[in-house]
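Here the complex is missing one protein chain, while the rest keep their positions.
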Amino acid sequence: MSEDKKTGRARGEDWWRTGIIEMGPGVIRLRGYEIQDLIGRVSFPAMIWLMLRGELPSEDQAALLGIALGAAVDHGPQAPSIAIARMAATCGVGINNAMASAINVLGDVHGGAGEQALSVYGDIAAAMDQGTTLADAVAARLDRFFAEDRGYVPGLGHRFHPVDPRAPRLIELTRDFAARGVVGGRFADIAQAIEAEVARRKGKRIPLNIDGATAVIYGELGFPPPLTRGLFVLSRSVGILAHAWEQSQETERNKGPLPREWLWAYTGTPVRPFPGREDKSS
Amino acid sequence: MSEDKKTGRARGEDWWRTGIIEMGPGVIRLRGYEIQDLIGRVSFPAMIWLMLRGELPSEDQAALLGIALGAAVDHGPQAPSIAIARMAATCGVGINNAMASAINVLGDVHGGAGEQALSVYGDIAAAMDQGTTLADAVAARLDRFFAEDRGYVPGLGHRFHPVDPRAPRLIELTRDFAARGVVGGRFADIAQAIEAEVARRKGKRIPLNIDGATAVIYGELGFPPPLTRGLFVLSRSVGILAHAWEQSQETERNKGPLPREWLWAYTGTPVRPFPGREDKSS
Amino acid sequence: MSEDKKTGRARGEDWWRTGIIEMGPGVIRLRGYEIQDLIGRVSFPAMIWLMLRGELPSEDQAALLGIALGAAVDHGPQAPSIAIARMAATCGVGINNAMASAINVLGDVHGGAGEQALSVYGDIAAAMDQGTTLADAVAARLDRFFAEDRGYVPGLGHRFHPVDPRAPRLIELTRDFAARGVVGGRFADIAQAIEAEVARRKGKRIPLNIDGATAVIYGELGFPPPLTRGLFVLSRSVGILAHAWEQSQETERNKGPLPREWLWAYTGTPVRPFPGREDKSS
Partner (left out) sequence: MSEDKKTGRARGEDWWRTGIIEMGPGVIRLRGYEIQDLIGRVSFPAMIWLMLRGELPSEDQAALLGIALGAAVDHGPQAPSIAIARMAATCGVGINNAMASAINVLGDVHGGAGEQALSVYGDIAAAMDQGTTLADAVAARLDRFFAEDRGYVPGLGHRFHPVDPRAPRLIELTRDFAARGVVGGRFADIAQAIEAEVARRKGKRIPLNIDGATAVIYGELGFPPPLTRGLFVLSRSVGILAHAWEQSQETERNKGPLPREWLWAYTGTPVRPFPGREDKSS
């Protein structure tokens, strides 16, 4: 029956159609599998994969996904997301609310570098699929990048770490998984070629960071760039929860960003009299 | 037709029933009034009142509501809500998202004191309705309060301001409106009697704060305590927006709570070796 | 003292600098005015203006701002923001949390049309400042618009209302305020010229909607486009609060989008056996 002809309950139910979950009384199926068959048979990362991709991964694929998810769980309270989680936890809201306020800020700047990096890698991979060499594809993509006057290459460099200790370890593991045939290794090649070409152009090495390294893994595993933002949210949620929980064990109330006895610097209009008016308001 | 008998579209539409807004093609009615009749004829505070209460206020009532809403718009970036708005604005999310993360933390501790104060005032007013004197009702309620070992009386005192400059001005205006017959003045009496009784018991004055003073006005105007939390959200949203906007004009990215070159103090387990295990993960 | 030389507390306090609010013990100043001088002397819309713009508006300017804010408070529970507020209110979270989840979705699609409309108006105004006629500036901007293959002009048309009853009333009031010299009227001219030119090109009138009409007012009053998103949040927050509050008076728990006895349509992989594996998980 066409959608136009549907009326009433069928039309209402169809409004919320999904291919993820099927339900009936006593029945829950995820992507076609009975939930009770999945429970205890697939790892948590495999469940994440199944939900997002529609098919079960191999155990090795799930393991590599779990590695990337585990690597980015926390970067400390100077990250706005973590600070927000801790402040929220002192304001009399639930732990889910504290997590929501924090996750909410994992936007283009705080959470988007991995997505942007994978998008660049994908462009290069697509050029290679057309027969371009890795070196040429990288050079062309970087030419375009710098022509757009973008100051930094997503996935490279860190304001704090000379070398982000997570990145080389993640690339090493990706190489191991590639050696065992779990993944192809092309995204690791691309990321390292970008790193080398940028070093050549700039005269100094700007090493791969956590966003670039997890983007390599997510790319190897076939995740589309916009979904990697969601994976980062799942990962960082762990640190957000840990910090909200730790903070909630303390007695602080309404935690501000600075010690309680400090103020902020006021830079605005100096004190001035209210212009002569009658009392009047609405 | 009983709800059980309804099927299809009528059942679906009834699921979302509301008494606030009626709509048809070219027609929008709020609480029974055509929207085009309201626009330009009622002030913004009057529109807020109509939406929440179902009836139009008098102009004076709307003016007094607007005074309370305007008084609590901001308390600076040491308030977690304001700090969160500013940090969020640097993370690459929309201004609505920055506002949401901030509003979300106006919970029991950060936004709930007014609700709690009004609840106390209401208990005292109810006792007076039963014939108790103001002094006796206040004393009895405070007895109960301190018996519960609550350390502070909601609506009194401020960690920073010896006297919160907003509170006496709000009470003064409430008295003016009461003198003109707009409100009864009983909640102002109650709040000041609480202030006096606490001063008597503690041997020092703990003056009314912004939460206590706005609670007086909301009580005078007949708002139930839980709704005052919502009114505070509307009020503080203004400061949240102003700070998010100001911050978004700057170039900072991923603003953390402390200057960029600072870290946090680590208080946990000292560095330790990973226990001897094979590489293994999922 | 240069920022590099600042140390300790001064550096920390400077990290949170703002021109909006100044504070000291017993002192709160907004944009240079003592808070107690503002309270009772400026309307709530005037307070919003002062916080966002840094200067007090005239009473007429504040009145026109209040009109725009009041016009867009609600569009009923089929708007995702309102539905979210109502569902959230049944989930055991605070009213501030319900508001936050709702406000959070006022993004580019749900809350951005006014911002986009004002941006188009501003381009046309800028062309006129360079000496182009209104008609030519509108035609050129629409040429560019349709060349970008954008299907709809922001600020025009409504999926539900043949004519949005709020828009003509808002334009009428803008004209009144322009006649009294409060605003210039140019943005009203521009919006109506766009409406006319689109009608000419498409052969049918696609009337101005609420986003286009409020954008006219915000433009007349000098607000920059990105800030109008924030103003829309302030406005719609009123409806969001009213619906969250109404819903919280009911006993529903975990309100879903459809009547409780309905399901959704499942469109995914049919039920399938779990592939033969040993129990194994992590």
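When the chains are written out, they are named A, B and C in that same order, and each has its own residue count from 1.
Please note the rule applied: a contact is a pair of C-beta atoms (placed from the backbone, for glycine too) under 8 Å apart; a residue touches a chain by one contact, two chains touch by 3 or more.
What you see is a predicted model, and the numbers here were worked out from it, not measured in a lab.
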Write out, one label after another, the shown chains that touch the chain missing from the document.
A, B, C
Contact with the hidden chain, among A:67, A:134, A:153 or A:183, goes to A:67
Selected from A:32, A:45, A:114 or A:212 as touching the chain missing from the view
A:45
Omitted-chain footprint on chain C covers residues 7-9, 11-12, 43, 45-46, 59, 62-63, 66-67, 70, 76-81, 83-84, 87-88, 90-93, 97-98, 100-102, 104-112, 159, 253-258, 260, 262-264, 281-282
By the contact criterion defined above, which parts of chain A meet the unshown chain? Give residue numbers in ascending order.
11-12, 14-16, 18-21, 23, 25-28, 30, 34-36, 38-40, 42-45, 47-48, 51-52, 63, 66-67, 69-71, 73-78, 83, 86, 94-97, 99-101, 103-108, 111, 160-166, 168-170, 173, 226-227, 229-230, 233-234, 237-239, 241-246, 248, 258-259, 262, 282
Where the unshown chain meets chain B, residue by residue:
9-10, 12-24, 29, 31-34, 37-38, 40-44, 54, 56, 59, 93-94, 96-97, 100-101, 104, 257-259, 262-275, 277, 279-282
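Quick note on the criterion: only the chains that are shown with their structure count from here on.
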Considering only mean CA positions as chain centres, point out the chain farthest from chain B.
A
Chain whose averaged C-alpha position falls nearest the assembly-wide average
C
Taking each chain's centre as the mean of its CA atoms, chain B sits from chain C at a distance in Å of 21
Would you mind pulling out the distance in Å between where the CA atoms of chain A average out and where those of chain C do?
27
Would you please write down the residue numbers of chain B that are in contact with two or more other chains?
11-12, 43, 45-46, 63, 66-67, 70, 76-78, 83, 97, 100-101, 104-108, 111, 258, 262, 282
